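In this view, the complex is presented without one of its protein chains, the others remaining in place.
Letters A and B mark the chains in the order given here, with residues in each chain numbered from 1 onward.
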Amino acid sequence: MKSVLSVQGLNKRFGAVVAADALTLDIPAGQKVSLIGANGAGKTTFVNMVTGYLKPDTGSIALDGLDIGGRSPRKVAQLGISRSFQIPQLFVELTAAENLTVAVSGAGAKPLSFRSPAQAPEIHDKAVELLGRFGLADLAERPISELAGGVRKLVDIAMALVRRPKLLLLDEPTSGVSAEEKFATMDRVIHAVSPDAATIVFVEHDMDIVSRYADRVIAFYQGRILADGEPSHVLNDKEVRLYVTGGAK
Amino acid sequence: MNFFLTIIVDGLIQASWLFIVALGLTLVFGVLKILNIAHGSLYALGAYVAATAVTMAAARSLPPGVGFVAMLISVALIASAVGLLLERGLLKMFYGRDEVVLLLVTYAVFLVLEDATKLIWGVNPIYATQPYELFGNLEFAGLYYVGYDLVLIPISAAIGFAIWFGLNRTITGKIVLAVIHNEEMSVSMGVRVNRVYAFAFATGALLAAIAGALTAPKISIQPGLSSDVIILSFAIVVIGGLGSVEGAAVGALLVGLARAASVHLMPQAELFVIYLVMAGVLVFRPEGLFKREMARRI
Partner (left out) sequence: MNKGMHPLLMIALVAAVTLCGRVLPTWTLSLATIAAANALISLGIVVLARTGNVSFGQGLFYAGGGYCVALIANAWGLTDAVAQVIIGAICGGLLGLVIGPLIARYSGIFFGMLTLALSMVFYGALVKSTALGGSDGFNVGRPTLFGMSFADPREADFMLYAVAVVTTGIAGIAATILFRSEFGLASLAVRENNLRVEYLGLSANRIISINFVIAAIFAGASGAFALMAQRHIDPQFAYWTTSGEFVFVAVLAGNQSVAAVFVASMALELVRSFSNLYLPNTWQLVLGLFLLAVILFLPRGIGSLWVRSKRGTAKPGVATEREALP
């Protein structure tokens, strides 16, 4: 199968801390991959490097065979990698619909126009449709600052979908969501995301979610890949149980 | 050879008082995260109070040495009081607002202080020259210098050392440093940030005013002084990195030397040269020479 993302020997240090240690992995099209690991294991650093926010010290990153190492988040986004954030990165004083409107108008082939979005039904419709998919149609006209944390996470993910990315990275999509609602939220996310993004990498701490939604699990520990493979295989790995899941499950 | 020596000595003299002003500005920024436009007004306040003190001392026929000491003491007292009043009475009301809003607040304070000094001391230049003769004249490598100018260099170094020592070797200083580096953490450790703010702002005001007092005997004190000084000290702290003590020292040296060099080589380009240095630094180090670039956690 063709790799969407191909990463070779990625290294990154912050002073004495090794955040990425010779990371090498391939993600084929259509796979749903979960990244697990304790806080500080290097999951978010990996996401930050792949999206161009951090520059790796050494190593290469390729998207569909194209080297994207050293490109800015903007270029990477244009080339087809989108992400959501652990702390939602939204325009808090704008409404949910306006947030999506910025994303939709910015994703067009033409530069931003001086036309009012109110007069561009295709943009507005797309924004509302995306919110609707996440069950947020009722909240479209509310400013983000009035919305709860869980809702913000969904808006954040909706924004990442606008460009129909080749690869979608979700950084802890269910963090801040109560244990009872986790499955419902994740169901909704996977369902809403599928028309626009087939290849998904998500960072997750809840092992039940991981085993239910991931085709493949990559366990991080101190910047290295501890295990990589089928969920049942990785989650039962001795080292993973010792260093990552703490033997709790 | 003498020519270069002249530039270096003149540059050091310039740098010495500029450093004291910039130190205050950078300290206030480090702790309160406020770039205080009114800092220049506090400098001017120091100069005006110094002139009044010196003139009063001279009128009582006190020796210039006594006048000099009286000048420093009165400036220190008044500046600390004004600093405390400004921070507790006014700035406090705006904490938590955007950094640009705080910049505007200090701009408003600048405007108010500017006219307040005019109301108190008038618009005509005043002088405080008596202490300038205090240390006589010196011949140095074939050049003549006013002793007072040269004395500024060790005084400035001593003040710089005192601040460094205070920050790094005393408990109070360590608390201040903790607030500079991570305010949230300090609060959770039980640091009373309000007190640190008041203390830091008063110290900043004190430094500005002392620099004003020390330069008062060299200059004519008139409206517009505050504006000139704030423009220079901004350049210094931007070069050095906002909030960095070492940065203020290096920035002051660079600006002092650049200024002295341009005065001797190309007097038309004085201000231009300073901002050229600043622009040059910013192109390569957008956060200034002594500051780590902070990335946002996402």
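In the analysis below, contacts are C-beta pairs under 8 Å (C-beta built on N, C-alpha and C of every residue); 3 or more make two chains touch, one makes a residue touch a chain.
Since the structure is predicted, the reported quantities are computational estimates derived from the model, not experimental observations.
Since one chain is left out of the picture, which of the remaining chains does it touch in the full complex?
A, B
Would you indicate which residue among A:A29, A:A107, A:V128 or A:A198 is in contact with the undisplayed chain?
Of all options in A:A29, A:A107, A:V128 or A:A198, contact with the hidden chain holds for A:A107.
Check the options A:A22, A:A62, A:L94 or A:A198 and report the residue that touches the missing chain.
Final answer for the missing-chain contact: A:L94.
Which listed residue (A:V17, A:A148 or A:A184) would be found touching the missing chain in the intact complex?
Reading the full complex, the residue touching the unseen chain is A:V17.
Could you list which residues of chain B touch the chain missing from the display?
35, 90, 93-94, 96-97, 99-101, 103-105, 107-112, 114-116, 118-119, 123, 227, 231, 234-235, 238, 242, 268-272, 275, 278, 282, 286, 292, 294-298
Give me the chain A residues in contact with the hidden chain, please.
Here the touching residues of chain A are 14, 17, 19, 40, 51, 54, 72-74, 77-78, 82-83, 87-95, 98-99, 101-103, 105-107, 112-118, 120, 123, 141, 143, 145-146, 159, 162-163.
What we mean here is this: only the chains that are shown with their structure count from here on.
Please compute the C-alpha centroid of chain A, do the same for chain B, then give the distance between them in whole Å.
Chain centres of chain A and chain B, defined by C-alpha means, are spaced 48 Å apart.
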